[in-house]
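Up next, subunit A:
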Amino acid sequence: MSKKEIVIEPLARVEGHGGIRVVIEGNKISDVEVRILEGPRLFEELVVGKTPEEDLSIVPRICAICNLSHKYAALRGLEKALGVTIPNVTQEYRHLMHNGEIIESHSLHLYFLALPDFLGYDNAVAMADKYGDVVVKALQLKKFGNKIMRMMGGRMIHGENPVLGGFGKLPSKKALIAIKKEAEELLPFAMATIDLLAGLEIPNHIERETQFLCCKPTHEGYDYYGEFFITSDGKEHPVENYKEVIIERTVSHSFAKRGTYNGAPFTVGAIARIILLRDRLTGQAKEACDKLFNERWHRNPLYNNFAQAVEQVFSLESVISIVDKLLESDTPEIAQRTTETGSGTGAVEAPRGTLIHSYKIKDGKTTYADFITPTAMFLDDVEAFIRTGGENLLANNQMENIELKFEMIVRAFDPCISCSAHLVEVVYK
Partner candidate 1 sequence: MTTQEKKAAPKPKIGVYGFTGCAGDQLLIIHTEDELLNLFGSVDMQSFVMASSNPIEGELDVAFVEGSVSTDEEEEHILDIRKRAKILVAMGNCAVGGGPQAMYTGDKKYKERLQKVYGDNVKFFIEPVEAKPLDAYVEVDYYLPGCPIDQKQAFALITRLIHGAVPETNPHPVCHECKLNETHCLLLDKKFCLGPLVAGGCDSVCPSHGLPCVGCWGPIEDGNFKEHFKLLESFGMSKKEITRRIKNYGGHKILQYLENL
Partner candidate 2 sequence: MNISKMHENPYNPEPARIVRHYDLIEDHRFFQIRHVDMNRAMSFTYNPGQFIMLSIPGVGEAPFSISSTPSRPGILELGVRKVGTLTESLFQKQDNDIIYIRGPYGNGYKIEQMEKKDLIITAGGLGVIPLRSILYYVLDNRDKFGRVFFLYGAGDSNQFLFRDEFFQLKARNDLDCMYTVDKADKTWTESEGVVTKLFKNLPEIDPQNTIGLVTGPPVMYKFVIDEFLKLKIPKNMIQLSLERRMKCGIGKCGHCALDHLYTCIDGPVFTYWDTQHFRELI
């Protein structure tokens, strides 16, 4: 029996430093490891003994791409713990910020990290020759996302502007109007992307049934945050119960913890959200979803990129409607804390899936912190897909370019290695 080991390292065009190791014995895959090659950063440990302000400054450093999601999840957790009730307007500003991040992250992933695969290039810059228009527009879209992140975050990455109870500085009306106008201008490109994707063949060699999880929006519409999780088995769980919902364990081949639901791998991220929440879409986002969605989404993670394209449309539309609301509103005050001791769990949908920050605060200092990042949630599922996909490929003798095919699966999930590499099991007595 021949034994073959495929190691892809470093994994290109993902955020952070990772690799894949696949062991093939005969026509069976005996082992799959998505390896996280970055060192542990012990963030949950780092914030212990810190003030909430320091927490808010430190935790976005877990990951640059979704730094504002970390900030947002932390804010939701900390504000619960400290009895801060933010005004609705502040909530809207937070949404604006969050949509900016979704646009930035999705456009980076879709056009620059994933699309080169679909179109057969090493990178997006190489793609520019033939798809110059797309690349230029995509840069513009990403820049737009960044602009919102900078406006609300304070700078492009790790801005300190979102603070407990509000923002250090709010954008001017003029800036808001400019943002809205730009969103309107970019919407047609986001829709054109839907058509571009609709024309692509998605390989079916790696299809397999799985489960999905995401936050349930607090209103009737589609959104990226909530107080409950909904799952593809039709259940709902309060976010506070996250520890019973997502069971975590440590594995030796990565510094990331792994999560399971119902004892099995599950998927989070754009694809999970669209699958679970697509009935809530309206407007052009609904139109986009109708064009792309099909039943294979349930079994094929490569469609995550399609889901991201739909969410781009949704977020651009959201930006427009949020700005409309903000233009009518007064400047909110920064809400103050009402207690120095408490606990709280915040959950948001980061671009690549559900993100949980849970804190215990005593006398104004953090005594316990737990973060679960999307990558930690879906890594098991990534491995499961590689295994199934790999076995299908072996069965059909399609060994050519097998590394690329594996890589594509990992990239489809848009894993965030930095996010996952901070994770540790902290034991407090």
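In this text, a residue touches a chain if its C-beta (ideal position, glycine included) is under 8 Å from a C-beta of that chain, and two chains touch if they have at least 3 such contacts; residues count from 1.
For anyone wondering why these and not others, all candidates are chains of the complex that A comes from, given by their letters.
Nothing here was measured: the structure is a model prediction, and the numbers come from that model.
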Pick out the one candidate among 1 or 2 that is in contact with subunit A within this complex. 1
For subunit A, which residues count as touching candidate 1 in their complex? 10-17, 35, 37-43, 45-46, 49-50, 54, 57-58, 60-65, 67, 104, 108, 112, 116, 122-126, 128, 139-140, 142-143, 146, 154-161, 163, 167-169, 250, 252-253, 255, 407, 417-418, 421, 424-427
